[in-house]
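The chains shown are only part of the set, and none of them has been moved.
Note that the chains take the letters A, B and C in the order they are written out, and that residue 1 is the start of every chain.
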Amino acid sequence: MNVILDLCVVPLGVGVSISRYVAACQAVLTEAGLSPNLHAYGTIVEGEWDPVFAAIKKCHETIHRMGAPRISTTIKLGTRTDRAQTAESKVRSVQELLGKTPPAKKA
Amino acid sequence: MNVILDLCVVPLGVGVSISRYVAACQAVLTEAGLSPNLHAYGTIVEGEWDPVFAAIKKCHETIHRMGAPRISTTIKLGTRTDRAQTAESKVRSVQELLGKTPPAKKA
Amino acid sequence: MNVILDLCVVPLGVGVSISRYVAACQAVLTEAGLSPNLHAYGTIVEGEWDPVFAAIKKCHETIHRMGAPRISTTIKLGTRTDRAQTAESKVRSVQELLGKTPPAKKA
């Protein structure tokens, strides 16, 4: 079962600046081969359910090990059985309706 | 690693009434021994990371098998290493500050 | 337009214990006449769109004034035009499918 998800980790008890924890999470996801796509309020991850959630668990373990005593995370996730879909195609289908060409990925 | 989470599954492509899918998900969580606590916009689940997320995966599989071609789920989840905490104690600590006695579990 | 929503405020930069900020937010919502219903990962609010969102804005202002320099909030919200629905009826329709009597409100 393939999943497309939006992951947003918020460590608590480490002050207001959390970017180094978010960066560590990006590194964990990248090492897991997941090509996370960072945006301003989370990161997009796609792949098979088990490796994706194993990587998210590792993000929590890593951030705790860095010293954050508490983490509050929000995940939005989608699965579908009717057809294959990628994170890129989701964006493209909306942009086409808006008459915009999506940003080419190293055209 | 213990987790307290709020799970909200939204099946798409099955019309506006989704309660039977939510009920099926409650049954999956209960069968997994997780004592889900339903509220008006999701259900609270707590337990060890792996069995909790295995049950959430099974919820998606079950809802797809019931005929929903697409599911959009939102999860809020918390982990902490500084001290043990339960879903019940989270609510109680706020209610005590508000001067309210929390609802007793078997009055 | 009526809305049923789940509100979860997470103040950052104030340490790991956030219950007094959550309690202040409950007080703001109650003073706004909204009868918030606290659960372990947020609070359920229902009412007309404008007063509900005015109260949420006031929650942010209040928590900042209490000293939290940063707040990360998650809201799940539902509107529908096909029929009237309450937070209580949402829970009841699932519980009836599960063969459970919902908790009576004034037993």
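Definition applied: a contact is a pair of C-beta atoms (placed from the backbone, for glycine too) under 8 Å apart; a residue touches a chain by one contact, two chains touch by 3 or more.
Bear in mind that the values here come from a model prediction, so they are computed numbers and not experimental data.
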Assembly copy number, counted for this structure file with 3 shown: 4
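Here is the rule we use: only the chains that are shown with their structure count from here on.
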Copies chain A and chain C touch via same or different residues, half shared test: same
Centroid distance [mean C-alpha coordinates] between chain B and chain A, Å: 21
Distance between chain centroids, defined by C-alpha means - chain A, chain C (Å): 26
Of all residues in chain B, the ones touching two or more other chains: 74, 76, 78, 80, 82
Complex contacts: residues of chain A adjacent to chain C: 10, 12-13, 15-16, 18, 69-70, 72, 74
Chain B contact footprint on chain A (complex, rising order): 1, 13, 49-50, 53, 57, 60-61, 64, 69-82
List of chain C residues in touch with chain B within their complex: 4-6, 8, 16, 19-20, 22-23, 26-27, 37-42, 44, 46, 74, 76, 78, 80, 82, 87-88, 90-91, 93-95, 97-98
